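Only one protein chain is missing; all other protein chains are in place.
Every chain is named by a letter (A, B and C) in the order it is written, and numbering of its residues begins at 1.
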Amino acid sequence: MNLNPDQVKKLLSQMLLIRRFEEKAAEMYTKEKIRGFLHLYIGEEAVAVGVLQALQPDDNVMCTYREHGHALVRGMEPGVIMAEMYGKLEGCSRGRGGSMHLFDAKTKFYGGNAIVAGHLAMAVGLGLADKKLQRNQITCCFFGEGAMAEGAFHEAMNLAALWQVPVLFVCENNLYAMGTALRYTHAQQDLEKKGAAYGIASSSVDGMDLMAVMQAANEAVDSIRQTGQPHFLVCNTYRFRAHSMFDAELYREKKEVEEWKQRDPITSFKELLLQQKMLNDEDYQAIEKQVQQEVEQAVAFAESCSFEPVEELLKYTYSEKAN
Amino acid sequence: MNLNPDQVKKLLSQMLLIRRFEEKAAEMYTKEKIRGFLHLYIGEEAVAVGVLQALQPDDNVMCTYREHGHALVRGMEPGVIMAEMYGKLEGCSRGRGGSMHLFDAKTKFYGGNAIVAGHLAMAVGLGLADKKLQRNQITCCFFGEGAMAEGAFHEAMNLAALWQVPVLFVCENNLYAMGTALRYTHAQQDLEKKGAAYGIASSSVDGMDLMAVMQAANEAVDSIRQTGQPHFLVCNTYRFRAHSMFDAELYREKKEVEEWKQRDPITSFKELLLQQKMLNDEDYQAIEKQVQQEVEQAVAFAESCSFEPVEELLKYTYSEKAN
Amino acid sequence: MAGNLITYRECIKQAIREALLADERVFMMGEDVGHYGGAFAVSKNLLQEFGPERIMDTPLSEAGFVGAGIGAALGGMRPIVEIMTVNFSLLALDQIANNAATLLHMSGGQFNVPLVIRMSTGIGRQLAAQHSHSWEPLFAHLPGLRILSAGTHEDARHMLAPALADPDPVIIFEYTSLLNMEKELPEDLTGVDIQKAKVRREGKDISIFTYGTGVYKSLTAAEELAQAGIEVEVVDLRVLRPLDEETIVASVTKTNRAFVVEDASKSVSVSSEVSARIMERCFYELDAPVQRLCGAEVPIPYPKHLEDASVPQPAQIVSAIKTLLQHA
Partner (left out) sequence: MAGNLITYRECIKQAIREALLADERVFMMGEDVGHYGGAFAVSKNLLQEFGPERIMDTPLSEAGFVGAGIGAALGGMRPIVEIMTVNFSLLALDQIANNAATLLHMSGGQFNVPLVIRMSTGIGRQLAAQHSHSWEPLFAHLPGLRILSAGTHEDARHMLAPALADPDPVIIFEYTSLLNMEKELPEDLTGVDIQKAKVRREGKDISIFTYGTGVYKSLTAAEELAQAGIEVEVVDLRVLRPLDEETIVASVTKTNRAFVVEDASKSVSVSSEVSARIMERCFYELDAPVQRLCGAEVPIPYPKHLEDASVPQPAQIVSAIKTLLQHA
C-alpha cells in the first residue's frame, strides 16, 4: 500500500480519536453523566480503522454494543455520539439507545446491537437487498469471537454463502467474551477454519497492526465486490480495558494485559510513521491537540443538549405514517 | 467383521421388520387408523440397523420424528409402537405422542423429537450426565442433513467438543429436507467437513450399505468409549417414500428415486448374503414370514387397545409427586 | 353462487400472488415455499411463476431467515417471510422481539422495518405436543409489533396488502385447520382495516370476543343459540396487537355481557387481556362477569378425542352461553 502523509495522519488521528473519546467517556461514566453499559474498544482501534477505510460511503455497517470506534470512523459526529451516551435528544438515536445503540441513517450505520450475534442475520438481509436491488454496495458486519458460538452465527454464515450476498463478516477476536476465554468458547480455536464449514473464503490478520488490517480488509472488500460472495475476516486483537464498566477482570492476569499493551496499535503505527519519516513529533502533537479539542467539544455539545420530553415516550413505537 | 449366520439373519430381519412395519403403517394411515404426521424411513433401514447394533442396552438413543425404525431395532415391541400410532393408552407414550413421539424409558429411547435439531443439545446434556456420573454409556443422536442448518446443530457440536462428552452424532443424509435439496440447504455440501469447525472427529459412509455402516459405527463407538470424545458420522442415504403422508414430491424426479431404489439396502444385503451363502431362499422366506406375523400381531394388538379416558387429559402436565 | 366458493388456502395464495405482482420489492422466503410448493400447498407453482429470486427456499434456519427478512426490509425490500408453522417460531422470537420490534423506537425513528411474517398456527390435525401450539398470546405481548389473525377467508385474502403497506413489522397468523374450508368471498371487498376488530355478527344479548378458529366456531354456536332465541354478537378481534379496545367497549356497552373464546391455553392469553380491558372500561355496564372458554393448559396430545377435549368446541360455547345468560 502506498499512503501519502495526509492519509496516514488521518488514520492515526482516527485511532487516536477513538482512544481519547473513550477515555473521556469512561471519565464521564464515573461522573455519572453516562449510565447503563459502556463497553470500551481501547486496544482494538486498528480493527475499526483498518476495516472501515476499505468501505465506500454507500456501504452498510453493523456493529455490536462496542461500537463507538466504528461510529467515529464512519464519520458520525463525536458530539452527537457523546450526546447519545448522555441520553440526550440530539444524540444520534434521540438519546434512546445510549452507548450500545448508536444508529445513523446518513452514514448507513445500523447499530449498535446488544444481543450478541443478533445482527448477523440482519447483515445477510441487507446484503440480500443490495443484491436484489442491484446496488453495488457491501455490508460490513462486526462481531466478537464469543458471538461465533451462537447458532445465529452458523445460520447467518450458511445463508450468506448459499445466497452469495456481498457481506464482509469481521470477527474482532479479542480473546475474551466477557470473562470467558477463547478456549472455553470454542473447541476449534483457529477461528478462520470455521469459514470452510460454510464454503466461505476466509482470512485472518494481526488486528494490532493497522497496515496489515488495511491490507486484509482491502483484499476482502475487493473480492466481495468482484465476486459478490461473502468473506470472513478474523482480526486478532485484544481489549485493554475491562469488558464493561462493571467488570472486575478476575479472569485474566494483569501481566497478560501488560504484554498486549506492548503491542498498542496506536503506538506501533505512530512509531512506524516516525521511523518512515511520514510523521514527526510536531505532527503528532498537532494531532493529539486536534483530537483533544474534538473530544472536549463533544462533551460540551452533549452537556448543552436537552432531554426528550417524557410525553414523547411512545413516539416511534409504531411509525407515524402507519396506516 | 466376522458375522455368524444368526447375526446376519437378525440384521436382515431387523431391516425387513422396519420395511414391513412401515408399509403397514402407511396402509393404516390411508385407513385413517393413524393420523397426524407419518414419516417413513423406508430406504434408510441400513442406517438405524447398522448404527444401533454398535450400542449397548445402557446407551441412550435420541431420534427425530422419523424414528419407527430406530425404535424397532432398539427392541421396543412392534405392537406397542403401533398402538402409539393408533393413539392408544397401551402405546409407548400412552398414545399421546403418536408416530413422531415414541418414548421408552426401558430401552432408554428419548424420542421421537419433532422440532428439527431440537434434540441435539439434549443429547449433549445426556452425555454430560453420563460423564459426570461416570457411567460408561454413550448417547447416540440421529438427525437429518436439514437439521444441520439450524443454529442448534452448531451450538450442540461446539458444546459436545468443548465438554468432551461421549455422544455419537449421526447425520442421516437423505439429500432432502422435506422438499429442499441438499444444495439449497448447505453451501458446504461435503457434510463431513463440518466436523472440523468444531474439532470433532468425523467420518462418512455409504448409508445404503449395511456392512459399511456397521463398520463405521463400530469404529466411531469404539473411539467414543475409549476417548470419551464425541464423534460425527454422516450416513449417506435416501428415502424412497415421500417426506410425510402430505407430500406430493414435486421436488424430485421419479427417475432419481428409481435409481436409488436400485441400491435398496435390504435387497443388497440379502443378495450379499445369498452370494456368500450365509442365507438361502428358504431362510429368507422364513424371515419374511416371521416379520409379516410380527406386523400383523402389532396391528391386532393396537386394534385391541383402549383410548386414554378424557378425564386424564391433564395428567402428567406436572409430576404427580410434585411438591 | 357456487362459482364464488374459494378455499382458505386459495385466499392466501391469491393474496401472495397479488402482492408479488403489485410490487417488485416484494419477495417471499421460507422453508419449502418453492420446490415443495409450500408445506400446505399455499405457494404451489409460485416458484414456477415468479422464479427463485422472488420465491426463495430457505434452509432450516428460522432465526437466520427471519433476521435476513428484517435486514432485507431495512435495505428497502418488502419481504414476506413464512415461518412454516408457529411451532418453530420461538427459534426466531429473539429476532422478532429484539430486532424487528425495537429498531424503529430505539433508533429514534430512523430505521423502520416493513416486514411481514406469516405463519400457520393452531390445533386440530393430531400433530401432538410439539406441533399444536397456539402462541398468538406470546406475540400479542410484544410492543412494536402489529399482530393479525386471519380467522376468516376474507382476512386471509385481504390482510396481506395492508400488512405490506404498513411501514412496521406485521405478523399474520393463518389457521391450518381452515385451509380446505370453502366459503364465498364478498366480491366488492378489496381491503380490510388492519387496525380494527370486526363484528362478524350483530347481536344484542351477549358478545363473544374471539379470533382465529374461534370465529367460525363462534358463528356456528351463534346460529344454534339464535334458534334458542339468544342473539349473540360475534366480534372477531382480528388485530391482536394493538388491540382495538373501542370495538370491544362498544359491543359490551350494547350487550352488557361478554364471553371470550380462544384456542390458546388460558393463562396469560389474549382472552385474559380482553377480560381485563372489559373490567377496566365496562365494569358498570356488565350484567354478569366475563367468562372465558380457552384451550386446556396442557401440551396437546395426539389422539383425536384428547385433542378435541383440549380446545373449545361449538357445543361448549353454546352451553356456556346458555348458563351465563341464566345468571341474569
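By definition in this document, a contact is a pair of C-beta atoms (placed from the backbone, for glycine too) under 8 Å apart; a residue touches a chain by one contact, two chains touch by 3 or more.
Everything numeric in this text was worked out from a predicted model, so none of it was measured.
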item	value
Partner chains on view for the chain not depicted	A, B, C
Residue of B:Gly111, B:Gly146 or B:Pro230 touching the missing chain in the full complex	B:Gly111
Given A:Gly50, A:Gly69, A:Gly87 or A:Pro166, the one touching the chain that is not displayed	A:Gly87
Candidates B:Lys255, B:Lys277 or B:Lys321 - the one touching the absent chain	B:Lys321
Full-complex contact with the absent chain, from C:Thr102, C:Ser177 or C:Ser251	C:Thr102
Contacting the left-out chain in the complete assembly, out of B:Gln14, B:Asn158 or B:Ser202	B:Asn158
Contacts of chain C with the absent chain, listed as residue ranges	63, 87-88, 90-91, 93-94, 97-98, 101-102, 105-106, 128-130, 133, 137-138, 140-141, 143-144, 241-243, 264-265, 267-273, 275-276, 278-280, 283-284, 286, 288-292, 297-299, 301
Residues belonging to chain A that touch the chain removed from view	35-37, 87-88, 95-98, 100-101, 113-118, 146-147, 149-152, 177-181, 184-186, 246-248, 250-251, 307-308, 310, 313-314, 317
Absent chain, residues of chain B that touch it	60, 91-97, 101, 103-105, 110-111, 113, 115, 118-130, 132-133, 151-152, 155-156, 158-159, 162-163, 315-323
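Heads up, the rule we're going with is that only the chains that are shown with their structure count from here on.
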item	value
Taking each chain's C-alpha mean as its centre, the one farthest from chain B	A
Whole-Å gap between the CA centroids of chain B and chain C	36
Residue list for chain A, restricted to those that touch at least two other chains	151-152, 155, 158, 162
Multi-chain contact residues (two or more partners), chain C	58-59, 61, 63-64
